[in-house]
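Input: one structure, supplied below.
Excluded from the complex is one protein chain; the other protein chains are retained at their positions.
Note that the chains take the letters A and B in the order they are written out, and that residue 1 is the start of every chain.
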Amino acid sequence: MILEAIVLILQIFIFPGFLFLLLMSFFIEWYKRKLFARMQNRVGPKYIGYKGILQPIADFFKLLSKEVIELERADNHLIDLSLLMASSIFIYVCFFLPFAGRPLISFEGDLIAVLLLTSAASFMLFAIGWSMSSPYGMIGGMRLLAQVIGFEIPYFILALVPAYITKSLSIFEIGRRMSSVLLSNPAYLIPWSISIPLFLVATQIELEEAPFHIPDAEQELVAGYFTELSGRRLALLDLAKDTQLLFCSAFMASIFFGAGSPFYQNPLLGFIMTMVEILIIAFFIVAIKASAARLAISNVLDMMWKYLVPSSALILAISLLLGGV
Amino acid sequence: MLKLFGEILGNLKRRPATIDVPFEKIEVEEIYRGLEFLDIDKCIGCGACALDCPAAAIEMVEFKEVNRKLPIFIIGRCVFCAQCEDTCPYEAIKMTREVPKPFFSFEEDKMKIVPKELRPLEKRPQPKPLPPPPPAKG
Partner (left out) sequence: MSTFTMLLPFGPQHPMLHEPAHFRFEVDGETVVNVTPYLNYVHRGIEKLLENRTYVQGLYVAARVCGICNPSHTNAFVAAVEEAMGIEPPPRAKYLRVVTQEIHRIQSHLILLAVAAEEMGFNSLFMLIWRDRERILRLIEAITGGRVMQSYDRIGGVYRDINDILAERVIKELSEMRNRVIQYRKVFSEDPIVRRRTVDVGVLKTAEMVRLGGVGPFARASAVDYDVRRDHRSNHVAYDEVPFNVITREECDVWARLIARVDETLECINMIEYALKHMPSGAIRYRAPRAAPKGAEGIGRVEAPRGELVHHTISDGQRPYRHRIRTPSFANVFPAAKAHIGYSIADIPMIYVSWDPCFSCLARVTLVDIRSGTAKVISGEELRREARRRWEK
């Protein structure tokens, strides 16, 4: 009993809990920056650590030591609270994902819980922009809100497609059953394979990466909703964004590809398989980021409401028909 | 749809185009205008270079050993335009390929090129003038 409690505490704080997720976020930031640079024929982080792998940690600590410049008119409590909420939510939802074969928390219906929590976190990011009274912050926040409202619906619907295919609402169960279900009912391959690129696009919109990096439209709005953040606030925001990238890649890997659930008895093999899938998905995210210009907000709204929503509803309808409602 | 996608993926297998200065050295071209070099055997101390320098970076200083004034180049002010090289009628100034190094102080005394091997002139050098322009057509 005591041993189980100690193991649980170690799992929560070290692996696959806080420390592990923190280090994984930094690792995935390094991966993103290095890959992005190499795709552009540049070098990327190089000097801090082996091939620059400690660069994000160095950036984090440097930002922690800088002065926080607060605006008088801004609602500083709301900014700090929203930042804390956003970063902690993104770390928390990673507990539901099978990083080490078996997730820390898993219950029937945790898919819906995770989706709701990530919407709340995206809304927190908007709250940061809103509570700053500078025009850059507010316009950036409003653009982010328009994007968030638009991508949430196709994101939900497409996440329900594997849930329906495997007849389960728990991320762990979906991952475990996905390969067997696909092998036994090959008809399900159609909605499964079509929803993968659509889900990737929706993920790209959520992450605000190219071609959807509108809230961070550097040239027009300085930095959108995080213009006035400095010091430890910026460090926390960077951490939140990195954890968001980690979560989104891992989420997509878990519900579409299984991500380590087949090895739920073996943490090490589960971890390796999860990492491989995460890195492949992150590769595609970065590749699209590197080869696209920025769309205007009107184009993005068009794309979301005219194309993504109807097609995701169609895919869900197809999977419902195939499975027999 | 994404036109650059193929090239982006191709870039992954190429060596990065970044030159890792200062661990790698950059080779400057032959005609690069670096620090100035004064040929003692050709300079008669006329001071034409100091008159023509746009940045007032040449000072004519009397040197007893050679019994005439010689130009001293103040690197802090020099813009490396090579006008002194063009002006000198005796071709005594040349711009070398030596890249000026960064200085860590603002004192101009440390940023001077002073001629080192001081020998008196043995014989007067020959000036080499440029060809004059042809007469103007109307």
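The rule is simple: a contact is a pair of C-beta atoms (placed from the backbone, for glycine too) under 8 Å apart; a residue touches a chain by one contact, two chains touch by 3 or more.
Keep in mind that what you see is a predicted model, and the values were worked out from it rather than measured.
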| item | value |
| --- | --- |
| Selected from A:Met178, A:Ile281 or A:Ile297 as touching the chain missing from the view | A:Ile297 |
| Those residues of subunit A which, in the complete complex, touch the missing chain | 39-42, 135, 139, 210-211, 213, 217-220, 222, 290-299 |
| Those residues of subunit B which, in the complete complex, touch the missing chain | 1-4, 7-8, 17, 28-33, 52-55, 79-83, 86-87, 95, 129-134, 136-137 |
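In this section, only the chains that are shown with their structure count from here on.
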| item | value |
| --- | --- |
| Rounded Å distance, subunit A centre to subunit B centre (Cα mean) | 56 |
| Subunit B residues within the subunit A interface of the complex | 2-5, 8-9, 11-12, 14, 16-18, 20 |
| Subunit A residues within the subunit B interface of the complex | 37-43, 287-288, 290-292 |
